[in-house]
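A single protein chain has been omitted; all remaining protein chains appear in their positions.
Right, chain A next:
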Amino acid sequence: MKTIYKKELARIFKDKKMIFSVFFLPVLLMVGIMALVGSLSKSEMEKIQEHKSIVYMINQPDSFAQFMEAADFNISVKDIATDAEFENAKTKLRDGDADLIIEFPDNFDQVIASYQEGQDVPQIKTYYNPSEDYSSSAYETISTQGLEAYRQILLSQRIGDLNGIQIFTVNTDNPDMVVQDDQKASGKALGMMLPYFITILLFAGAMGLGVDMVAGEKERGTMASLLVTQVKRKSIVLGKVFALMTLSGISSVIYIVVMGVSFPKILGGDSGLNFEVTVEQIVMIGVLLVAIAFLYSSIIVLISVFAKDTKEASTYITPAYMVVLVIGLMTMFTTKDAGTMEYMIPFYNTALALKGILVNEVTMAQYGITLGVTLVLGAVLTVAIAKAFESEKVMNM
């Protein structure tokens, strides 16, 4: 077993190209994509902020014109006088050449000034195009926020002291309003993401390698050379599963470290997570990860054994990957505390336990069950693989 294990690792570590493509290329790609997405969205935001909104106005009252000037919005105003111009402006809005249309009623200022209690209040209509970023942004800043501020000004002109109608405020001056355990909150955020990342990293990392290790060997005819030696089938299987575990483990550690270092930088500043992990948590997570890596590796090897070639193996593995991923993701949407029975469900329990460890909510018994179920399932699959190795049909002999 040791010899097989060593050889499988040597296959990767003796080849610089393999080391690069297995361990570093995916990380570089991920970091590159994240950086690209980050910088693109940042520059897009800047562009929107710099953009001078083109706003068409119908019956713009003087008070609003003054307000806009005072508020210093970055806009260019065009007045509309006729229905034809209005239709034209709408077309421009649809085409993305205009950002917002604001329609005031006739003589808005006079209607406001001469308002008597019980009269209908005038309505301001705004038109925008939500599928255009510039238009959405103009709607948000001018129609929603700007008009609200404008209303407050008119209101204070009419009432005088606004406090008279405000009665009370909620949390206008209460910086301590959030009372929570920061540790647990961050743990919860991390606990939602971690199972997802762990699955992606461990499974995806092992997928390509596992397929090559078994289906690839069958395809190349090199598996038979192992099968004619006196080495027990079980040893060949375990050597391969453990090698796969190690490789996917190493690749996910590299992934996590690189992501941990580069993520906050890419996203610009603090990620908002305020978190300290205890040694106990690290050990618990570490041991669980080894068990998960064992289970995933055995799944991948099992599928690869039954596939005729690498192509077929890849085809079979993708749905398995999806299933494992979805089961792991389900914990993201469960709010109630999981009962001990739920820790019996494979895949689901590992995600639960990872989350539980981070928020300090998993009991030792639940952790033990998770570990046990994962290892037993991995072992059962490994035995199944060894049985499959005995079959000449499965091994393409």
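The rule is short, and it goes like this: a residue touches a chain if its C-beta (ideal position, glycine included) is under 8 Å from a C-beta of that chain, and two chains touch if they have at least 3 such contacts; residues count from 1.
Basically, contacts and distances are computed from a predicted model.
According to its UniProt record, the chain left out of view corresponds to "ABC transporter ATP-binding protein" among "Sarcosine oxidase subunit delta", "ABC transporter ATP-binding protein", "Anti-sigma F factor" or "3-isopropylmalate dehydratase small subunit".
Of the listed residues A:Asp15, A:Glu46, A:Asp106 or A:Glu140, the one in contact with the hidden chain in the full complex is A:Asp15.
Set against the missing chain, the residues A:Thr222, A:Thr278 or A:Thr318 yield one that touches it, A:Thr222.
The hidden chain makes contact, of the residues A:Lys52, A:Arg158 or A:Lys232, with A:Lys232. Hidden from this view is one chain, which touches chain A at 3-4, 7, 10-11, 14-15, 217, 220-222, 224-232, 392, 397.
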